[in-house]
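All protein chains of the complex are present and in place, except for one that has been dropped.
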Amino acid sequence: MKIKLLLITLASFLMTACGVEKQILEDILIAEVVGYDDAGDKKIKGTVVVSVPQPGEEADLGKEVYEADSHDIKAARQQENAKTPYPIVGGRLTVTLYGEELASKGLNDYVDTYRRDPMVGRDLYLAVVHGKAEDVVKMEPKLIKTPGVQVKELIEQNIRTNLPDVDLHRYLYACHGKGIDPVLPLLETTGDQIRVRGIALFKTDRYIGKYIPYEDGFLYKVLSENFKLGSYEIKWKENDFTDINNVESRVHYHISNANQDPKVRIEVKMKASLLEVQGYDLGKAVDLNKIEARAEQVIGKKLNEMVTMFQENHIDPLALGDHAKSKTRNFDQKHWEEAYPDIPIEVDLDIEMIQTGIAE
Amino acid sequence: MRFFKGKREMDSASFQVTSKDFQELLKKFKTSDDFLTFQFPNDDGYIISYFNSLVSVQQLHEQVLAVMSNQPKKVLKQLKGDIPMEDMKLTADLKDIQRLVLEGSIMIQYKQDDEMCLLIPCVHSVKRQISTPESEYTVVGSKEAFVESLDSNLNLIRNRLPTPELQSKEFRVGSISQTRIAVLYIDGVVNQQIIKTVIQRIEDIEYDTIVDISFVSQMITDNRNSMFPQLIDTERPDHLASVLSEGKIGIMLDGSPHALVGPNTIISFFSSFEDYFQIWNLGTSFRLIRLFAVLFSVLSSPLYVAVLTYHYQVIPTDLLPILISSRGVIPFPPILEAIVLEGTIELLREAAVRLPAKVGSTIGIVGGIVIGSAAVEAGFVSNVLLMLVALAALASFTVPIYQISNTIRLIRFPFLIAAQLYGLFGIALCSAFILSHLLKLTSLGSPYLDPLYPLRIHDFKDSLIRLPFSKQKKRPQFLRTENPLRIRKEAEKRNTRNDIDE
Partner (left out) sequence: MEVKPNETKQISPFFVFFLMPGMQIGVGILGFERIIAKESGQDAWISVLISGLIINVLLWMCFKLLGRGPQTLDLVAIHKDLFGKWVGNAFNILFILYFIMISIILIRTYLEVIQVWMFPGVNVLMLITIILILVYRFVEGGFRVITGFCIIGLMIGSPLFLLNYFPLKYAHFENLGPFLDHSFLEIMKACKKMTLNYLGFELILIYYPFIKNREKSQKWAHLGALFTMVIYVVSILVSLAYYHQDQLKDVIWATLTLWKIVDLPFIERFEYIGISVWLFMVLPNVCLGVWAASRTAKRVFGYRQKKMLVLILIIILVSCIFLDNRYRIDKFNTISSQIGFYIVYLYLPLLFIWQSIVYKFRGHKS
């Protein structure tokens, strides 16, 4: 009993200094979107959007932009704090943007802090900006005022159809793993809006300057994952177009003989529906077989081109190397990397039209 | 309670017979003004004395005086035969005389200074009518509640359990009050060890006046410093009857309209008796809702403090703006805000309890709406917290047993402080402290956390969930009953090949 009392007194003594840093919600500025640009002279320019409570008015939250130049990200945060009434915290960061120039120099140094910092979540989206990242960051507060972060919602919305699902975890997965190269969304500003330009292609952590245009994002998605949404427009007759709606697409990679003379066959099966056909006689039933064949031909060609482009640039966003590794004993990584540009890759596309909407 | 004044004046003498002899006792009696002595039927007649506050005058007239006045004076033994009353006693024992007279007997002496007395019980008792239960009101089910009279209460129980095995052991507690206390149990069901423990503890009670059963409750519980009640007090005879047949024991005190029930587990404090009146799946759902309500009530404001003070990261993105803007103008840190608001709610509750019912409901409205919205408008507290605290208060009212709802009211304050010190981790630490207390706690020797620990799968049938009566074949294991079976007859075997349309 005495000991208990002693311990309790001791504890209450120590209570005066529990040494825990408080982060009371209204006494911090929560960073939502942050952008980094190359500022020359080995410096980077950080731009951050924080939400600021507007006193007096209920449920109204303003957004403000702060910027700073520094050599690394943490120091940039420090510089920004010099201008703010409360410390900026990054625990709820939703999007990190990198300027084109910075991204082409390699992102490793600028992602590392997010990998290490336990405060940062893994649902953080990374994206490359065509031009300066600060333009997109500065656009954020001007966009429609619904609660939430506009850039994040833009990316999330497009992930369903045209962008690969890339968050911090997936980026790190691809960046650190051998035999995979990451891809990131490529954004740009047009007038007073932010728009997805396409998919930026990376070699390890370096943006190679090439990207897949937005429309073809769907094709990349078809090649890289199983998914259920999205649509693609094909020209099916002179001046007539039709829109193929993806109902369900599945992809399989068949890799053989990876250690000596590798061969790759990518098998894509797509169940699609037809919702818009131009230039067709409404009285007649649609000739599905014809459209199917046409679609297979057009899309198949596109896919093959895309794969060849990957090989030409020595990048592997489809994780073929990783697939090969998981299917081959004593996988020879070096041999694979050397052989990769010349591996015959065959894309085997099979489209099946399963419906034509609610009209015949 | 009745005749409290008269009793109290005399009672110091009544416990130990301090009077040396009969004369001194009589003298002591006579100092009280409500003690009457007269001779009847004439100056040469019997000497009749009694406390007029304790004796039923009507009975005295009709059954005693009427008999005497028509007859010549006889010896007391013969007189005893003539009077048509039960349980009369002819004695010269000082102790008996003192006790019986103070309980409302008429004392008849043959002549002055005679030590041999005839004591005729002629009690006049003031009883409240049996009324509806208030603290354990249920929509369906019986509307009887215990009253202050022990005998009436026993009557209510005996009517419900007409079995010779229902036994009542009576004791007297309190050196002055000499209050009757009865321990009720069903022999052959209850574990004798529990009876022994309870009787031992009741005999050990040392106090002058025991006015209410809650006194007893505090004196016989296992851990007298625990915030958690270990004995349930109930005002429903049907509740008592049903737990008695489970193998628990009941304790009733004369003058207290409540009965104590034990041993209990913590879960039994959250199960309303009404759960049994509903079909089992509804009953189970309501029980779970209630349990959730309790957790919510205890944890909501500490979680608010923890999250807002330390862990802004866990707030979902879409909720963030709402929280920030509601907190933006509040001048206090979350902990102070929470304590102020919780304190206000406690004030309101305390005020509402103390005030008469009609005014009390006004307090609720004034407090809830006027003060609450004023505080939000003044920027004193945030509306999110106000909503949380109000919900928590509401949730704590779902607890069916009054004592534990008090515990729940208070227990969130340590949680609040812990949340302020270490955020979510502090809440975990505080829960661990409480768990360490609960694990050690016993109720009349049975573990308090049953069926969670000791893990008894069978006891889950009537704890967090309530299974249908057909599944309640056995009495709760933690009571270690002598006869664990409730249903003797095996249910008829169902036709297992019961197919569609057959």
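Letters are used for the chains, namely A and B, taken in the order the chains are written, and counting of residues starts over at 1 for each.
Everything below uses one rule, namely that a residue touches a chain if its C-beta (ideal position, glycine included) is under 8 Å from a C-beta of that chain, and two chains touch if they have at least 3 such contacts.
What you see is a predicted model, and the numbers here were worked out from it, not measured in a lab.
K.L.:
Among A:Met139, A:Ile180, A:Val196 or A:Val251, which residue is in contact with the omitted chain in the full complex?
P.N.:
A:Ile180
K.L.:
Of B:His124, B:His311 or B:His458, which residue touches the hidden chain?
P.N.:
In the complete complex, the chain left out is touched by residue B:His311.
K.L.:
Which of these, B:Ile181, B:Ile408 or B:Leu452, touches the one chain of the complex that we don't see?
P.N.:
Spelled out, the listed residue whose C-beta touches the missing chain is B:Leu452.
K.L.:
For review purposes, identify every residue of subunit A that touches the missing chain, sorted by number.
P.N.:
3-4, 7-8, 10-11, 14-15, 17-21, 91, 118, 121-123, 169-170, 172-174, 176-178, 180, 322-323, 326-331
K.L.:
Tell me, which residues in subunit B touch the chain that this view leaves out?
P.N.:
Per the touch rule, subunit B residues meeting the hidden chain are 310-311, 313-317, 319, 422-425, 427-429, 431-433, 435-437, 439-440, 447, 449, 452-455.
FYI, only the chains that are shown with their structure count from here on.
K.L.:
Where the centres are mean C-alpha positions, what is the separation of subunit A from subunit B, in Å?
P.N.:
65
K.L.:
Looking at the complex, which residues from subunit A come into contact with subunit B?
P.N.:
Per the stated touch rule, the residues are 15, 18, 20, 22-26, 28, 30, 51, 53-61, 89, 91-92, 94, 119, 121, 147-149, 152.
K.L.:
Mind pulling up the subunit B residues that touch subunit A in the complex?
P.N.:
Within the complex, subunit B contacts subunit A at residues 308-313, 315, 317-318, 320-330, 333-334, 421-423.
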